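Below you'll find the structure I mean.
With one protein chain removed, the remaining protein chains of the complex are shown where they sit.
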Amino acid sequence: MGNEECRKTGEFCLDPRTVYLAPDFVEACVQNNRLFVKGNEAVAMAALEAGCRYYFGYPITPQSDIPEFLSRELPKLDGEFIQAESEVASINMLLGASATGVRAMTSSSSPGISLKQEGISYMAGSELPGVIVNISRSGPGLGGIDASQADYFQSVKGGGHGGYRIVVLAPASVQEMYDLTMLAFDLADLYRMPAMVLADSVIGQMKEAVVPHPRPAVDLPAKEWAVQGKGGGEQRIVKSLYLGDGELEAHNWKLYAKYEQLRGKEVRWEEFLADDADLVVTAFGSVSRIAKTAIMQAREEGLKVGLLRPITLFPFPAQAYARITGRCKKVLDIELNTGQMIEDVRLSVTKDTEVFFYGRPPGAGSLPTPEELLEQIRKHY
Amino acid sequence: MRHDVFIAGFGGQGVLLAGNLLSLAAIAEGKNVCFFPSYGVEKRGGAAMCTVVIADGEVGSPVIGNPTVVIVLNQLSLEKYGSRVKPGGTLVINSSLIDSSAFARTDISTYRIPMNEIAMELGDARMVNMVATGAYVQLTGAVSDESLAEALKKALPERNHRFIPANMKAVAAGAQQIVAQAG
Partner (left out) sequence: MQQVFHRPVSLKDVQTHFCPGCHHGTIHRLVAEAMDHFELQQRTIGVASVGCSVFLYAYFDVDVVEAPHGRASAVATGVKRARPDSFVFTYQGDGDLAAIGTAEIIHAANRGEDITVVFVNNTTYGMTGGQMAPTTLVGQKTSTSPYGRQREKDGAPIRMAELLAQLEGVAYSCRVAVDSPKNLMVAERQIKTAFRYQVEGKGFSFVEVLSSCPTNWGMDPIKANERVGAEMIPYFPLGVFKNVGNL
């Protein structure tokens, strides 16, 4: 089984020449070690490099490139690809595989992620790692397939029952699709909890250059909790049911302590031209990219505008907001929804900071342009 | 240095291939690139469109409201994107398939190139996208001809490398049109 193989770090498991290429780019660009791939493909590539050999999914637009890529490549690596009968089944397959200690992944888009919430809650309760990718689309309900950030609440606040959190990473480039997918596996293993990569069809469908890298050497704890058959040793149990007096409360405090640890150690964010800014724009994922161009245009007009982009949505980089708004008193929050992250932004800025909001509820034709965001910047500057 | 361009037409005109080629050439030159195709619902009805942004530094937005250059290969694309060209920008029209007599913007430069005829003369109507690419490169200098030839090698499977010289001729013919019309 490819499992031992995939524990190796510092070494590629895949020959980029044979693997990374979309069919129409057979001899693609291994130029300067920069591969020109779609965001979704970068996720799949990184999962393989991270040692993930188990994928469970169900078709849904706009993430199907991920299962399509993996259905082609996993068999070559002795891995398992299962197209499950539903998202409910696929998240529970992930739960089962993760419980045995292997690295495993599922991916979907918003309606499918809703169905996975039960399983995610059980994984959180059972302290199981596992990576969930959401190439989110517009809702509610069937909604549409356009890029959306309307799943912020669902992802960040614990989308299922029981008051848990999961790691949520928000890539804004194809390179980050690669890097953060890899990081998601490490954080999931380090903290024994599910980790989500939250992107949308802009980041998933666009192509950029990626510098692939092998799995970094991270000191990961041994998975002594993983079920593998007693083999003469102690019995191991993976569960979330705690009925004894005080047991469940203690369990919840233990989970809470991990969330606090994450808040202390794992926050990541990007600042762009923020040091001297009089107005700081804040946005994540695809919208942060659109905002960047608007900010560059604003700078050309002499407006001192910068960007604060959370990379980890949970843990939220509250400290970055506190520090920046110690000096800059105006924040413009931009989202592809009617206002979700803004609640965390408001809780994180200094008291006398004004927080403005500009949002577009997702749907066909509602992706804002840099020119449109520049208007907003001028208005609030 | 920053370049942004819309390339739009119908499926089969090689719109996405042209975008990919420009991107690959720019990557080969060490530049940063973002290629954003239209997908899903937008793709229905056979329309094909992509945005390419090329920059030395930050690429920024994959989504552009008013691009510096717009290349339209069919009538519908002119109607959809002709008004989106940034004031002072450039519109390149495939005059073989587009009647642009009613198009009257004076705040941009407009080039009309009979791309289908040119491609056909060079032996293959499918090279319309290469004529367009040549025109774009001549207009902007976004990438060099050498990088474009290199990119073609990468984009095409080995067995099709024999088509590269013809494609590069189409690129040159597109460039030629810009030179002639600008002069």
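Each chain gets a letter, A and B, in the order it is written, and its residues are counted from 1.
Note that contacts are C-beta pairs under 8 Å (C-beta built on N, C-alpha and C of every residue); 3 or more make two chains touch, one makes a residue touch a chain.
This one's a predicted model, so the numbers in the text were calculated from it and none came from an experiment.
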{"item": "Touched by the hidden chain, restricted to displayed chains", "value": "A"}
{"item": "Options A:Ser71, A:Thr100, A:Gln319 or A:Ser366, residue touching the unrepresented chain", "value": "A:Ser71"}
{"item": "Where the unshown chain meets subunit A, residue by residue", "value": "58-61, 64, 67-68, 71-72, 75, 81-83, 85-87, 111, 141-142"}
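Following the convention adopted for this analysis, only the chains that are shown with their structure count from here on.
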{"item": "For subunit A paired with subunit B, centre-to-centre distance based on mean C-alpha positions, whole Å", "value": "34"}
{"item": "Complex contact set, residues of subunit A against subunit B", "value": "24-29, 31-32, 34, 36, 61-62, 144-146, 201-202, 205-209, 272, 286, 289-294, 296, 364, 367-372"}
{"item": "Subunit B - residues contacting subunit A, complex", "value": "17, 20, 23-24, 27-28, 30, 32-37, 39-42, 58-66, 151, 153-158"}
